[in-house]
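Complex shown without one protein chain; remaining protein chains in place.
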Amino acid sequence: MPSVIVAGASGYTGALAARILHRHPGFDLVAVTSRSDAGRRLDDLYPYHRVPMTLEELDLDRHGDADAAIVAYPHGAAAPVVAALRERGVKVVDLSADFRIRDVAEYERWYVQHPHPELIHDAVYGLPERYREAVRDAGLVANPGCYPTATVLALAPLAGHIADVVVDAKSGVSGAGRKLQDSTHFVAADENVTPYGVGRHRHMPEIDQELHAAGAPRHLRVTFTPHLLPLDQGELVSCYVTPSAEFGEDELVNLFDDMYAREPFVELRTGPVGVIDVRDTNYCRISWHQDPRTGRIIVFSAIDNLWKGAASQAVQNLNLMFDRPETEGLL
Amino acid sequence: MPSVIVAGASGYTGALAARILHRHPGFDLVAVTSRSDAGRRLDDLYPYHRVPMTLEELDLDRHGDADAAIVAYPHGAAAPVVAALRERGVKVVDLSADFRIRDVAEYERWYVQHPHPELIHDAVYGLPERYREAVRDAGLVANPGCYPTATVLALAPLAGHIADVVVDAKSGVSGAGRKLQDSTHFVAADENVTPYGVGRHRHMPEIDQELHAAGAPRHLRVTFTPHLLPLDQGELVSCYVTPSAEFGEDELVNLFDDMYAREPFVELRTGPVGVIDVRDTNYCRISWHQDPRTGRIIVFSAIDNLWKGAASQAVQNLNLMFDRPETEGLL
Amino acid sequence: MPSVIVAGASGYTGALAARILHRHPGFDLVAVTSRSDAGRRLDDLYPYHRVPMTLEELDLDRHGDADAAIVAYPHGAAAPVVAALRERGVKVVDLSADFRIRDVAEYERWYVQHPHPELIHDAVYGLPERYREAVRDAGLVANPGCYPTATVLALAPLAGHIADVVVDAKSGVSGAGRKLQDSTHFVAADENVTPYGVGRHRHMPEIDQELHAAGAPRHLRVTFTPHLLPLDQGELVSCYVTPSAEFGEDELVNLFDDMYAREPFVELRTGPVGVIDVRDTNYCRISWHQDPRTGRIIVFSAIDNLWKGAASQAVQNLNLMFDRPETEGLL
Partner (left out) sequence: MPSVIVAGASGYTGALAARILHRHPGFDLVAVTSRSDAGRRLDDLYPYHRVPMTLEELDLDRHGDADAAIVAYPHGAAAPVVAALRERGVKVVDLSADFRIRDVAEYERWYVQHPHPELIHDAVYGLPERYREAVRDAGLVANPGCYPTATVLALAPLAGHIADVVVDAKSGVSGAGRKLQDSTHFVAADENVTPYGVGRHRHMPEIDQELHAAGAPRHLRVTFTPHLLPLDQGELVSCYVTPSAEFGEDELVNLFDDMYAREPFVELRTGPVGVIDVRDTNYCRISWHQDPRTGRIIVFSAIDNLWKGAASQAVQNLNLMFDRPETEGLL
């Protein structure tokens, strides 16, 4: 059974990855590491995950022997760890943004100077519904951002036919991470809703890149605005597409069915979509509607930002990389 | 001091109107009526409003002597009550949709057969920031819907320059009213977010009408989608405008300042806008952003759906109709 | 593999029982029934449970062939269904109160006239930590109430030494069930906390009965007050015990350890206990504290009211009744 570590397991997504792997019949979780909380029990920090392990400092000599690693470091800090693990032959799923953007200049425009640009082109973008076969063969998988996951899954079936698109995204507070901030104090977030990162959220270039890869016209730039909502977990993206041609309803049905009918983790629905429906799961639930008044196609896509938007999608990728059933440990 | 009644005071908006009027130095609240809860104390039904009055059956012989009425009945049921009160010379602010839509055919397309179409053209649309002078002289004011209030205030400064617009709206659960429904059960709404009324919400034609009145091109049809959020009160509309021409930032500043700098209840802000900032107030808080990537102008507008979106705006209208200071009882 | 039905699967606890059994490797869930929602898909009513079955009318001819049933009917309505299933030889776990109270007169004082008093003494009280061996041999298990589960587990180690006890209980809104009521409207429950059923909650005689069975003095009557909190699931009971004798800390450690050290679903903790720690699990998490100022022993006990407080405990009982590993399907 392949051994796996989670590096950076004291944050929300790393801890959840540890929980999923701890119960996974196909992997052996051998270590959880943390820079800030080494020495603490993970089940003390996150009682509800019930992972009876102690957080350690990352030690490449020891941890470099693992078969696989999920790395949950902040962007910029992740790349050196990933590089070191790759050097030792460890297969890596990286939850940071460091290897998601193919164009180094574009990455550096939105993030920081890239510490390991030479690795970018070894990385596969870990959205299995788009890159399943490449993920199987990958040594390094760049796990998608939560908003790009929900958005690209919503729009990929239409990508070749999008003249313009507005994406209004809503996320629970866990998306902002465990770090203490004024905006995530209960009193600030409760009974409130507020946009943030307007016009400058780093998931925009990632969404653009993947819509282009799915066939969207090169000049397309998404209008993307996230909002913070008073709930723990859950993310809904509402996508307003101006199509480049008219569609009959049957054509739309076919576009979505063709892409997703056999996908184990995509649920097409005709009625309303709520984030509670996918809470604590790896599912992405999608519904779409045509607005005859305006000709727009509206696509709703709901995920759990910590699961399909991060940790469980990472395990879905690991399953593929190690020839396990894709849904193992995730149902 | 003018006497005023609230007809339909057992619902959320009627009860709140009663609370505001009960404390108002310029009006004498003489009766609160209810079809379903006559005989009950209003301060038993809504302890937090502290209105020490008993709900009565509406009795036109008695209540028709009042100088003014706020009517908070459902659409269709409101018009006959309004007509009867108007016949007796009572000045009315109607919280229903019955007199908002100028075009009877359009009203009947979205609602029901209109019981009193002859009154529509006596009615003034009660958005003081747009129709202040007409409201002063009105005998019948059609109080705007909550979404139209927030949306029209957000977009009016740009109306003449809108080529296309997507409005993504988010509302707290009180917007769905006091009636028991599966969707407003705590367990259904908590930790959830879901779109509703997609492509068929009745506030769309109202928004279109008022954007046209503000100068938007006749062919413009808004794409409007509301979402239900896990909070009590508060409404945020995020408006994505494709302008018909390019704007410099100064021009935008001027457009908004010219319209709102002297408005007592519109707050222009440059930073983020949260619904908590306007909770339990008659304020509408607006901020706008230009997105250089796409050329779009994004306008955020936050109100309290029960206050500026209904009850306190009704009192703002009453203040105007009775020559009281516009902000009286509302600060 | 034993076949099992859930009768009354459209309520919160029945639906959750169906979800757990649908994924359980040791049982074959063959039918889900409902009086009010027959014909509807369970995964339409509860998308997040993902049970791809259609609710049926209960049909004893067909459903009476099952090996086991979980019955989730209201009290009074449950007993006849249970009796009919028992007659056909079906092993039953009943989620109602109908077979929990050993003393018919006491049952009838708090509930209704008992439809099948003759079955009461066949029933085993389904708190496995107290009656494990009896449950193994039972044909009819009366699944405990949520508050009695948390309270009896908290107090059983001390039962013989309780001079007096106050139990202050706090529950999420799902405890009030799916039925629409004013008190469970989101707007009523959100941002609120309120006591209910003060001095007359039906779980009181059940708690008394089980404390007596655990060794409490016959004259002991619990003071029990539940409160409704603004959360979905989760229940905390805070028990204030006046002991009949002084205890050293070691004695207390031993009392709790002796009873629970080998229990798979009881977690003893020394620090604070939060309901989030046991959310969506069959665990009961307990901590206790001595207050030297007053001599009181304070015991906190947290469960998920829908899980250990109802549906998952029912499955724990089923596991015992069919010689499955006690934790199967529940970790």
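Structure notes:
A, B and C are the chain letters, set down in written order, and residue numbers restart from 1 in every chain.
We adopt the following convention: a contact is a pair of C-beta atoms (placed from the backbone, for glycine too) under 8 Å apart; a residue touches a chain by one contact, two chains touch by 3 or more.
Only a predicted model underlies this, so the values are computations on that prediction, with no experimental measurement involved.
Only one of the listed residues, C:P2, C:P115, C:G160 or C:P195, touches the absent chain: C:P195. When the whole complex is considered, the residue among C:H24, C:H49, C:H75 or C:R296 that touches the unshown chain is C:R296. When you scan C:S3, C:S238 or C:N254 for touch with the missing chain, the hit is C:S238.
As for the chain not pictured, it touches chain B at residues 23, 47-48, 191, 274, 276-281, 285, 331.
For chain A, the residues touching the absent chain in the complete assembly are 12, 173-174, 178, 180-182, 184-191, 230-232. Within the entire complex, the positions of chain C that touch the omitted partner chain are 164, 166, 168, 170, 172, 188, 190-196, 198-199, 204, 221-223, 225, 227, 229-234, 236, 238, 240, 242, 272-276, 279, 289-294, 296, 298, 300.
Please note the rule applied: only the chains that are shown with their structure count from here on.
With steps allowed only between chains in touch, the distance from chain B over to chain C comes to 1. The chain with its CA mean position farthest from that of chain C is B.
Centroid to centroid, with C-alpha atoms defining each point, chain B and chain C lie 46 Å apart.
Separation between the centroids of chain A and chain B, computed from CA atoms only, is 39 Å.
Our note on geometry: chain A versus chain C, Cα centroid distance of 38 Å, whole angstroms. In chain C, the residues that reach two or more other chains under the touch definition are 191.
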